[in-house]
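What follows is a set of notes on a single structure, which appears directly below.
Complex shown without one protein chain; remaining protein chains in place.
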Amino acid sequence: MPTEVQRRTSRVSGTRIARGVVVMAVAVVAALIPQMTQNQYYLGVAFQAEMLMCLALGLNIVVGYAGMLDLGFAAFFAIGAYTTAILSTKEHWSIIASIIPGVAVAVACALIIGFPTLRLRSDYLAVVTLGFGEIIQTIAINLNQTGGPTGIYAIPALTIGSVVVASNTGYYYVFLVLVIAFALFSTRLRHSRLGRAWLCIREDEDAAKAMGINTNHYKLYAYVFGAVVGSITGSVYAPALTAISPASFGFSESLLIVMAVAIGGLGSIWGVMFGAAVVEIFPEVFRQFAQARLLVFGVLLVILMVVRPRGLFPERAFQGVGARLRLRLLRDDAAEVPVVETMTARTADER
Amino acid sequence: MSLFLNEIGNGIFLGAFFGLVALGYSMVYGILRLINFAHGDFYMVAAFVSYTILGAVVVANSHQQWWTVAWVGLVVMIITGGLAMFANQLIYRPMRRAAILSLMIAAIGLSQVLENGVLVTPQWGATYLVYPVTTPPSGFNLGSNHYTWGQLIIVLISGLLALGVYLLVGRTLLGKAMRAVSEDRIAAVLMGINVDLVIAIVFFIGGALAGAAAVMTGVYYGQINYLMGFTVGLEAFTAAVLGGIGNIGGAVLGGLILGVVQSIGTGIFGAEWAIVVAFGALVLMLWFRPTGLLGERVARRM
Partner (left out) sequence: MSAVLETERLSLQFGGVNALSDLSVRIEEGALHAIIGPNGAGKTSFFNCLTGYYRPTSGVVRFQGDEITGLNAAKVAAHGIRRTFQNIRVFPKMSVLENVLAGGHLRANANLIAITFAGPGFRRTERKLRDEAMASLEFVGLADQANHLAGDLPYGMRKRMELARVLIAEPVVVLLDEPAAGVSSVERLELSNVIRRVNERGTCVVMIEHDVDLVMEIASQVTVLDNGRVIASGLPQDVRTNPDVVRAYMGRQRQ
């Protein structure tokens, strides 16, 4: 194998190590936050932000990677939350055990809704997902089993082995683990043929087919993965709040999650986490302005879309910078080979 | 049986509203391939604006009320059309090269701005506001069902407006330009069509239709609320898709069908399931005939 290619591959692992260090550093800081403050309000906001990050990471697979606008993501969140709430209060299942049926229902719904609509244009999908979200919320409000408009209360705490998680600090750590898990999972997906296929679908669906990608299947996968993440998050959210009501699972919630992804940057894991933090914390910071803050938020969102349609930190916003820096730093390695020579000189046989 | 016919009658009436709003949706989609999520909120804003204007000018005398409503309605149509055009100029036009995803998010943002804007405006706010003018209950009987003159007039006006749009798109030069832009924007530019102007006009018409629907809603149902645009928007979009999106006749037909289906559905299941019925119909249609009832399967050139 030519040394040029070898050299290039080893350059890449250098940046990978650097990236790993940054991730570790952030994780450590995040783990230390509860030690820095005992304020329950802050901790509550913090774990809500983490929860939103989880949801944003899930939606990121659907919207950020595969490019499908899902306006009803809160439905999967609701399915997980309600399944856990019902099973733990009525049938005395443990929280952890109830995650599985929640995921099963969410996946089933994703397949039922997804199958007829994913093969259609993304605009139709947007409205169908919106409708699906409304349907789930309507069901939650109107069925007795789901507790009607008041919802379900007295949800038992999450127990992991012998540890009972019953405080804001506890749930902060639980959600932190989830965020890290989902972020890692998303990264793994992204750097595999799944992630690449989704990006292709997002960029140019017809050309994606020419790569041999079965676009209908892959869109369904993205939607299902999103459903799984949403559902698991919901299952953990129910015990965290000890009581859930349909009001938390409507279009407004779906919208918040979409905004987190759109603001943070399509496809970028750090970006959507940042976006989720912004979406969660911004209204809290400006709480005194009540309704006006939502108005301002809307205005800012519109301005952002006009000026930066892909969000603040879309994938590759910094990649290009990194690549150019690398080339500049290692210019002596990258030989300036005239174009003519390259095309005619090197072929697979001549290696 | 008479109950069934009653529901059909109600359905047709409901369909008039859906149809008008659906027309606006369909036209914008036809020309831009964009689902303007804020469209329902143009309708909502129109309702509030007309509420304020009518509150200021309405006289107690019931005869004069009709004329007042008529000219206020016209004014509101123009204002709403202008609002829609303005939104296009400010938001959609600068974004015309952005991914459709970003456009839809921007539309959602606009929708939030309009809804919360109305919410924070002191004269308006979150409560259900009582509309200054309502239709009197006097009417006529068809079989054993009672219909009011108000209902009839509303259906007639909707029909006339829809017919007007149909003639505009089908018979005028402007309409031809619209169809050209809708089919192939670049070719339209090359033919010398001022595409930006055509798009602006389409937004204006869509907005105006929503404005008309809003005034009629206020007059008929008697109350308005800042969230009314959200539900109607969804239902109107469903109607547009049912009939075949991008298609004028389709929007009207879809509106009628959705109105009837919803009327029957809520009759059977209860009013709170209205949205479920609407979306059930949508999903079924998308499953079996994604182009809608009157939509055509257009072969895509690659």
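So that you can tell them apart, the chains are marked A and B in the order they are listed, and the count of residues begins at 1 in each.
Methods note: contacts are C-beta pairs under 8 Å (C-beta built on N, C-alpha and C of every residue); 3 or more make two chains touch, one makes a residue touch a chain.
Since the model is a prediction, treat every value here as computed from it, not as a measurement.
Asker: Which of A:R121, A:K209 or A:R308 sits in contact with the chain that's absent?
Answerer: Selected residue, touching the omitted chain: A:K209.
Asker: Out of A:A110, A:L194, A:A240 or A:I269, point to the residue that touches the absent chain in the complete complex.
Answerer: Result: among the candidates, A:L194 touches the missing chain.
Asker: Touching the missing chain, which residues of subunit A?
Answerer: 1-2, 4-5, 8-9, 185, 188-189, 191-194, 196-197, 199-200, 203-204, 206-215, 310, 314-316, 319-320, 322-323, 326-327, 334, 337, 339-340, 342-344, 346-349, 351
Here, only the chains that are shown with their structure count from here on.
Asker: Take the average of all CA coordinates in subunit A, do the same for subunit B, and state the distance between these two points in whole angstrom.
Answerer: 34
Asker: Can you check the complex and tell me which residues of subunit A touch subunit B?
Answerer: Touching subunit B: residues 63, 67, 69, 71, 113, 116-117, 120, 122-124, 126-128, 130-132, 134-135, 138-139, 141-142, 206, 251, 255, 258-259, 262, 266, 291-292, 294-295, 297-299, 301-302, 304-306, 309-310 of subunit A.
Asker: Where on subunit B does subunit A make contact in their complex?
Answerer: Residues 29, 33-35, 90-91, 94-95, 98-106, 108-113, 115-117, 119-120, 230, 234, 237-238, 241, 272-273, 275-276, 278-279, 282-283, 286-287, 290, 302 of subunit B touch subunit A in their complex.
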